[in-house]
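Below is one structure. I have some questions about it.
Here the complex is missing one protein chain, while the rest keep their positions.
And now, chain A:
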């Protein structure tokens, strides 16, 4: 962990990059979600083609103490297929919107993956042994003539090459009229929620033919629709508490114990609008694209188009901290509206945490407290809540020597551009980093560009 105070900022180094090298991006390869599992050993990505690729970290090599284990492909499977909704004459995309891991209970790993309409529970298990020596079957599976069997033997397990199998264990379908944007596993590890534009449903992991609707903001008359749900998440510790964010920049905290249908929030988090910044785009840029609780559950972070905000759950009327991600875009909003970039949904994440240390520590300001989010031109940003310093880094193959420290980047908003700075007009708005993930325990981050996955680690001394 970092020590407190200055001079100990993390130095990020390139570690690996996964994905095709050519500039011509195949649509199916566009990465749509990235998620570490609870131990950090596995890293899953979902793409527009409905595939899930899981990487596994190598066990740390004792001789190579200067770097952590590399991530290599562990399993690849087709999670969702494109479907056609005949009633509406519309395609249902197979794009994986979210992946969430379940905590590991036995040898197998479980994850939930979802597209716009259907959530699936996948079991990923290893097979490194197989039974040999059957009495009634040959090794190749053909049945033996029972009359030729003269002795009996007990089949034994013999080692085989490792095979990783993914099988769908549950399919949670037909519960969402609108597009699913979030799934979140409850701290009870038995239930989870799925949220679409207008409704949130509660599921039990074992039961696929029923779900409970816990939030419904669909107006009786669709003509009156002015607000949609953009993200939802369960509280990390309180299994009856969850939040959902909206396209109007509000976050509602709900308690499922209050009533079956949580249409009335327990808390409403909203920052009053800054009148000096008001424009026709104010509402659009206030739309929240992601919400994440801190590990302790005391704070939550929201991402809107231009900023990241940290909220204290005890204070509803404004965030405790606001970090500007790319304020230089404020004067470009019309162009960004024109090319639809203003609707890009950026995610955000907290740094990892050793929760045991967090509980024991008497002085929490010693603990690293960093939030990360993506931007354009393959830039991503980190904000250190303790030091109030921020840094802009770039995910690019040009920096791909392992253990090369990433050079901080700077965007020149106006005026004379200094050397090494990049001007706003030179930014490539097609190169956007929407999805990032932080290893739950270590300073390893996964950053997804359009079709590549970059892994960075902190420089170990």
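To be clear about the criterion, a residue touches a chain if its C-beta (ideal position, glycine included) is under 8 Å from a C-beta of that chain, and two chains touch if they have at least 3 such contacts; residues count from 1.
The working rule: contacts and distances are computed from a predicted model.
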**Report entry** Omitted chain, identified by the protein name its UniProt record gives, among "Gamma-secretase subunit PEN-2", "AP-3 complex subunit beta", "CDCA4 protein" or "Dihydropyrimidinase-related protein 2"
**Finding:** "CDCA4 protein"
Query raised in the report: Which is it among A:333, A:406 or A:427 that touches the chain not included here?
Result: A:333
Report summary line: Missing-chain contact, candidates A:77, A:134, A:212 or A:281, resolves to A:281
Report task. Touching the absent chain in the whole complex: find that residue among A:15, A:33, A:230 or A:302. Result -> A:230
Report summary line: Out of A:11, A:187, A:247 or A:450, the sole contact with the unshown chain comes from A:247
Query raised in the report: Where does chain A touch the missing chain, residue by residue?
Result: 27, 85, 87-93, 116, 178-179, 197-198, 222-223, 225-228, 230, 247, 279-281, 283-284, 287, 331-335, 337-340, 343, 414, 425
